[in-house]
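Take a look at the following structure, please.
Every protein chain but one is kept in place in this view of the complex.
Our next item is chain A:
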Amino acid sequence: MSAPLLSIEGLTVALPGGGERAHAVRDVSLTLARGEVLCIVGESGSGKSITASAVMNLLPSDQLRITSGRVRYEGEDLLTLSERRMRRLRGDRISMIFQEPMTSLNPVATIGVQIEQVLEAHGVPARERAGRVQELVRAVGLPDPESIVKRYPFRLSGGQRQRVMIAMALAMEPDILIADEPTTALDVTTQAQILGLIRDLQRDRGMGVLFITHDFGVVADIADRVAVMQNGEVVETGPIERVLGAPEHPYTKKLIGAVPRFRETQADESRDAPILSVRGLTKIYRSGGLVRGVREVRAVDGVSFDIRRGETLGLVGESGSGKSTIGQCLLRIASVDAGEVRFDGQDIAHATGRALFDYRTRAQMVFQDPFASLNPRHTIGRSILAGPLAHKVPRPEAERRMARLLERVGLDAGAATRYPHEFSGGQRQRIGIARALAVEPDLLVADEAVSALDVSVQAQVLELLREIRDEFDLAMLFITHDLRVASNICDRVVVLHRGKIVEQGPVTEVFSRPAHAYTQELLGAVPGRSWHGDPQQGATPTHPIPVQQGATT
């Protein structure tokens, strides 16, 4: 093998004192060859992003200090370069793109200006810049290049903004592109497009790409080689076929085992009468006013479905499909504009007063963000007891219930006297589940309840939800953008697109024989499909990897 393009040797980054561990990154050594995509994969806190930022010398030096190691590029150690020389390399020879497309562009400068600034910073003469900006905008596939350069970032979608950032990163035709979770915040179809774009540009230009991700599906789609990081250390590296197909390190095995995959066998179908019947549910958002006229958005448009006891119905779709709005309408957090929501025979779509109050004990929600959905100044106990006490459950009974539930979700009874910040994301999600169950509901709505969690924790919480549904004979509405998760936990699934149902049915049937073009598009865009064995096309993986069975959680 020829000399690597970039080599990280024994990189160690210290964390400020008093933390859980002394080092954010410890003794990390990696190499990147020309024309290669190296994926660094790991869970949150594994040090993968810090490693990437260290290469660019972009770490906040007051908090994270590089204590030892070298980053070699063209015979020089980047870590010892002056800020002046490093500045010239950044964006020119080594470029970086980031996760948050919504916030990564300056809101008050036009797209064209921001791309042009990169050219200007690296000495491209003024007369050539406008033409180069046009070329770049075309190369990353942005629509209407002539006029889009005059637009401000807020006019663009997340995927388009990510394309702008890629255009900026590639403006000087760098040797190395560092991509830090560039598709994590995007919808699955957009993600597939951006991954394809990065792959194409990388091949055309022979760049080396250092790609940071938490998602093994993405790894399977884009990587040539993989490095797995855990607690700041690289535990395993190797070619993709080897690492995904025959992982050696126990942590890698555990991670791969926890990746949700498409289910092949259909669960028994519940024969009960539906506990919740939704007919023609419609929710309209209005905006504007006197000056520019009222604008209407039909967030949910004539949606109908049923849920039975002991059944999990999945609501899947991309952002803006209306799936979360439906959840909010069912719980009456949002008002219903038209249609019927029959719960146990009673229409609660427009219930008020006592009827609505009583309904609140029968339908509960588990929210997406385990950090924001618990009041930081209330103890866990207070948060869990609030529901039952409001509904006149005697305190001793409510406390008995709480103790039982905390134990059931895998937390000790002492948790009740502690505050949310003392718990991890996964534990908080368990608390959220306990809180929802405290009023003994019949319907549980889980809105992206596992989306913010690391993959291994995600698998555990999914398992908990499944057990609880069976134990309490709950009807569950599971809202998610992740088709793999949906396939994993749902019995039936509803596919939403722009507020309308495009398809519904048993999950294995919908996902193995999608009838609607949009469902097919969604399924096709799921990262790493070939790797998991594609139920639609049979087993024709691009990388010949045996599918690993049995979750190790």
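We take it that contacts are C-beta pairs under 8 Å (C-beta built on N, C-alpha and C of every residue); 3 or more make two chains touch, one makes a residue touch a chain; residues count from 1.
The rule is short, and it goes like this: contacts and distances are computed from a predicted model.
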- Chain left out of the displayed complex - its UniProt protein name, from "Heme exporter protein B", "Electron transfer flavoprotein subunit alpha/FixB family protein", "Na+/H+ antiporter subunit G" or "ABC transporter permease protein": "ABC transporter permease protein"
- Query: Quick one: which of A:48, A:90 or A:129 touches the chain that's been left out?
  - Reply: A:90
- Item | Residue of A:24, A:168, A:405 or A:436 touching the missing chain in the full complex | A:168
- Query: So which of A:9, A:27 or A:100 would be touching the chain we can't see?
  - Reply: A:100
- Residues from chain A at the interface with the omitted partner, ascending: 56, 58, 62, 87-92, 95-96, 98, 100, 103-109, 113, 117-118, 120-122, 152, 154-155, 165, 168-169, 171, 287-288, 290-292, 295
